[in-house]
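Note that one protein chain of the assembly has been removed; the remaining protein chains are unaltered in position.
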Amino acid sequence: MTTALQMTATQVNDFIAASIPAFKDIGCRVEDADGLQVRVRQPYSESQLRPGGSISGPTMMALADTAMYALILSRLGPVALAVTQNLNINFLRKPRNADLLADARFLRLGKRAAVIEVLILVDGEDEPVAHVTGTYAIPEHAIPAITPSGATVA
Amino acid sequence: MTTALQMTATQVNDFIAASIPAFKDIGCRVEDADGLQVRVRQPYSESQLRPGGSISGPTMMALADTAMYALILSRLGPVALAVTQNLNINFLRKPRNADLLADARFLRLGKRAAVIEVLILVDGEDEPVAHVTGTYAIPEHAIPAITPSGATVA
Amino acid sequence: MTTALQMTATQVNDFIAASIPAFKDIGCRVEDADGLQVRVRQPYSESQLRPGGSISGPTMMALADTAMYALILSRLGPVALAVTQNLNINFLRKPRNADLLADARFLRLGKRAAVIEVLILVDGEDEPVAHVTGTYAIPEHAIPAITPSGATVA
Partner (left out) sequence: MTTALQMTATQVNDFIAASIPAFKDIGCRVEDADGLQVRVRQPYSESQLRPGGSISGPTMMALADTAMYALILSRLGPVALAVTQNLNINFLRKPRNADLLADARFLRLGKRAAVIEVLILVDGEDEPVAHVTGTYAIPEHAIPAITPSGATVA
């Protein structure tokens, strides 16, 4: 699906770093992006801990939101001004204190709205620590809409 | 993971058919169940249509709820009286008028709560028409808790 | 807010009854509708029971979906073909076996999407048995958008 990719991982990374200072400050990095899936890494920091000593829920929610935004940019390019409409997160288990990875992919990308799934993982482990679904409103100008497998839809 | 399976697909099917008359009336059937994943088939019927002629949202929500219940039964056996706490569904695309399949799996099964993911598909198609996550409260008696990969957790 | 009301409760009721046979079959009725809020009543029936003898989750999900649809019709009129995008339900307590009421109101009604809240109550009781939020996609033609208090927004 060569037409899916609008920005590379490096381009998405630089775009977010330039527009969201906190992204760079906390050392987040877009590691992979191909227009259909992205991976964002968030380095471990003690400032992310909640009472009790494990990584906080808001840390994971912010990472998931960033990964969804990176996926949208990767697919639609820098001109797209998409906004989150809804986010639903299930916390599955207490994460080990280590880097977090957020893997985002489209469940649907229509002309007016996208539905995205994000798995939050601890680097080096297989079981996700949180599962997220979110919907994005897509600005009203012509963009190619795709299914999760990359097929263009009406 | 031999200890995971508490009821076979046939046993789960018969148990639900005996306890939820509508399940049998509409021809639903548990096709696969192994304690970690289940598949439930719902035959197409014109009575499921919403205005506009496509399969209704409540039809898909009911099917997802049934699949979650079947998964719980498959894993915990017939004595478990689990109840849904939360269900979140994203409708992804208009389903073709055909049999629906619901594939459910554990995102987490703890001692007191389970988180389950369900994909609703149209028979013969790859892209899901709806994505569901739900949480179940587990009755308070000892059960083996597992991770999605089948490992037992504390 | 005289411009809010596009269909009366009776008109919404008749429209749904004509387009969703099951609505009439199970005796549902739109009792109130003013373009900003609606109330839908669902008579108690033993066919709604889940194993254990209380009203099933799918029964409440279907009622909530109907109430959201009734609210959209009440505000936008019969030409609107809105579709549910997302529904999130929290089950709060086991309902007594009696008529259920669904009270729906707009959290937001924009030009392209509506966010609706529904409380499911047992007739005669104050505490809701379920809380629902849902989003609807609005068809692309000019409609007046309102805030929950009835003010028109851009």
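Note that the chains are named A, B and C in the order they appear, and that numbering of residues resets to 1 at the start of each chain.
Just so we're on the same page, a residue touches a chain if its C-beta (ideal position, glycine included) is under 8 Å from a C-beta of that chain, and two chains touch if they have at least 3 such contacts.
For clarity, every value in this text was computed on a predicted model and none was experimentally measured.
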From the listed residues A:Gly27, A:Pro43 or A:Gly57, report the one that touches the chain absent from this view.
A:Gly57
When the complex is taken as a whole, what residues of chain B touch the one chain not shown?
85-86, 88, 112-113, 135, 137
Chain A positions in touch with the non-displayed chain are 19-22, 47, 50-52, 56-58, 61-62, 65-66, 81, 83-91, 94
In the full complex, which bits of chain C touch the chain not displayed? Write them out.
88, 90, 92-93, 107-108, 115, 117, 126-128, 131, 133, 135, 147-149, 153
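In the analysis below, only the chains that are shown with their structure count from here on.
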Quick one: report the Å distance separating chain B from chain C, using the average Cα coordinate of each chain.
25
Centre to centre, by mean C-alpha position, how many angstrom separate chain A and chain C?
33
Which chain A residues sit where two or more other chains touch them?
88, 135
